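One structure below.
With one protein chain withheld, the remaining protein chains of the complex are depicted in position.
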Amino acid sequence: MTLEVSDLAVARGGVRVLEGVSFALPPGRALVLRGPNGIGKTTLLRTVAGLQPPLAGTVRSEPETLIYAGHADGIKATLSVAENLSFWAQVFGKSDISQALDAFALAPLADRPAGMLSAGQKRRLGLARLLVTGRRVWLLDEPTVSLDRDAVAMFADAVAAHLAGGGAALLATHIELGLDDATVLDLGPFRARPAELDDFDEAFL
Amino acid sequence: MNFNALWQYANPKKFIETTDRVLPAISVLAGLCMVAGLIWGFFFTPEDYRQGSTVKIIYLHVPSALMAINIWLMMLVTSLVWIVRRHHVSALAARAAAPIGMVMTVIALVTGAIWGQPMWGTWWAWDPRLTSFLILFLFYLGYIALWSAIENDDTAADLTAILCLVGSVFALLSRYAVNFWNQGLHQGASLSLDREENVADVFWYPLVVTMAGFVLFFVALVILRTQTEIRARRMRALLARERMG
Amino acid sequence: MIALLARDLRLAVRAGGGFGLGLAFFLIVVTLVPFGVGPRTQLLAAIAPGILWLGALLACLLSLDRIFALDWEDGSLDLLATAPLPMEGAVSVKALAHWLTTGLPLVLASPVFALLLSLPAAGYGPMVLSLLLGTPALSVIGTFGAALTVGLKRGGLLLSLLVLPLYMPTLIFGAEMARRGAEGLDYSTPLLMLAGITCGTIALLPFASAAVLRINLR
Partner (left out) sequence: MMPDLGKYAEAVLSSYAVSLLLLVVLTVASVRRARRVRKELQDIEGKMRKDG
């Protein structure tokens, strides 16, 4: 169930941003993507998640093992915390949400409408969603935005537990999570080179 | 016949180079045919014994109506080519053709209304064919609006292609629905295999010339507009690249 | 899929969900028409089937952009796209939820509104039946339009422009069926055509909607 990415090229807004990206993510490991803003971390994650097609290269993984969490958490303000979580659990064919509530200390808030949560609490709810899906490989885009220090620790624990249980995580983040098994991949060298000016072909660039 | 050779023109650069060579000839020919056909039709045809001089409107009405429908068909084909083979020129040709099709629809509608006034005593009747053209006009309008509303070129090409496919099915459905809804005043098709029954030769020959003129006019214009779209597309790509640094 | 349906229904009836807006709009249309054309009962009875169909269609149109816009804004659509649910299924469920919250109430309320417009007694059955058959098609076609315009700011007007011509066949056959019913004529042909359109759109259009949605999520 290793996630293998080979020679991947991705585009944002019709412009090639990254090319030649290759890595493997075996079970129990975490891979942290680094790089300046705009280099294409989000685009890379969305491509791996299958939300957009790659320009070139392949993403290989076992079917139904990936779960993506982006900047938005998909939380419905008028539903309670528990309702939000059980919905995603049901979509992924699971039903138990108590473990996820505990992991992010959401149990006391379970009956509160999600619209009444603070930004950090919402983010915790969004991350708790990862646990209820039971997917093995997490693809996380800036997961610690708007979390306080305790919540970051909570998140690091959850990731560590996930890795210990044989899961894997691909993260785009700038924060040190103190994960033992994390490898860092700097995306700087993979920045796509502009094509020749006269190369007036199918892609217009 | 080697059809694969045809696909090389899907390369934008090759397309521009090739069409640049034939465009002047086509434009001249289009102008000649249109002027000749319209002058022939306007000055040198007799009056119809029932319709009087209004029969001269046929040289605008029929070719434009014909083009209005066929341009949509051409857009359908190029949309399919884009979806299947993903040649950008194909998608851009559909984009370039849409406004021409809309103008043709407007001409068909306006000349139809002006013709209908003395013949049927009304500018507008909810006759199946008139109604169908109004619906076609709405389809063109929606298609063009969708193209211009989306910033990302590839997304716009994909979405409009699918809209064109779905729209074609619904346009066909509307055609039958409208027929069922109201059997109209319109005469039968002016063009059919047994044309002798509908249009006499004196009217037919200039009509053929005018139709050829309209077709060539469309071809010339769509080539020009496709070139423009290709250049605009390349320009946007270059600007985007510059912004990326 | 059932979870998604349950969630959408729950969202619709909770505060700010927009449930009942369509119904209110329908009522407004039906109330305004007599002011526009005058209170003559005979005239109203003659145009009642058409007004009811137009009102239902516009009420449907009004709520279309809610189908995907909210899920798009809060990121649910991205998450749904990576969920084990096939996109075609999700789209169909969305359309079903839209019909249950908008179309079905309109069908159920239409006899009351027909009363306001003094529809002949014989017309009630065919009118309700035509709406029952036709509104699902309106929801499915509308879902396609909503999927097309989901990423656009100010997509509302464009959505109407795209969807209205697609509504044409449904409207023609639906209103024709209701009209023939009200006049006591045989309405089996438009009934069959309407049923055919509804079945066809339900079977085929979700594929187009799902394809369009995937493109928009890229």
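A few remarks follow.
The letters A, B and C name the chains in turn, as written, and every chain counts its residues from 1.
What we mean here is this: contacts are C-beta pairs under 8 Å (C-beta built on N, C-alpha and C of every residue); 3 or more make two chains touch, one makes a residue touch a chain.
Since the model is a prediction, treat every value here as computed from it, not as a measurement.
When you scan B:F15, B:F139 or B:F217 for touch with the missing chain, the hit is B:F217. Set against the missing chain, the residues B:V110, B:V169 or B:V215 yield one that touches it, B:V110.
Taking the complete complex into account, residues 38, 42-43, 47, 52-54, 56-57, 60-61, 64, 99-100, 103, 106-107, 110-111, 114-115, 117-118, 217, 221, 224-225, 227-228, 231-232, 234-235, 238-239, 242 of chain B touch the chain not shown.
By our rule, only the chains that are shown with their structure count from here on.
Of the two interfaces, A-B and B-C, the higher number of touching C-beta pairs belongs to B-C.
Inter-chain centre distance (chain A to chain C, centres taken as mean C-alpha positions): 37 Å.
Computed centre separation for the pair chain A/chain B is 48 angstrom, with centres defined by C-alpha atoms. Averaging C-alpha coordinates per chain places the centre of chain B 32 Å away from that of chain C.
Counting partner chains per residue, chain C shows two or more touched chains at residues 218.
Those residues of chain A that touch chain B in the complex are listed here as 13-15, 17, 194-195, 200-205.
Residues of chain B touching chain A in their complex: 10-13, 87-88, 152-154, 230, 233-234, 236-238, 240-241, 244. For chain C in complex with chain A, the residues that touch the partner chain are 2-4, 6-7, 10-11, 14-17, 71, 73-85, 217-218.
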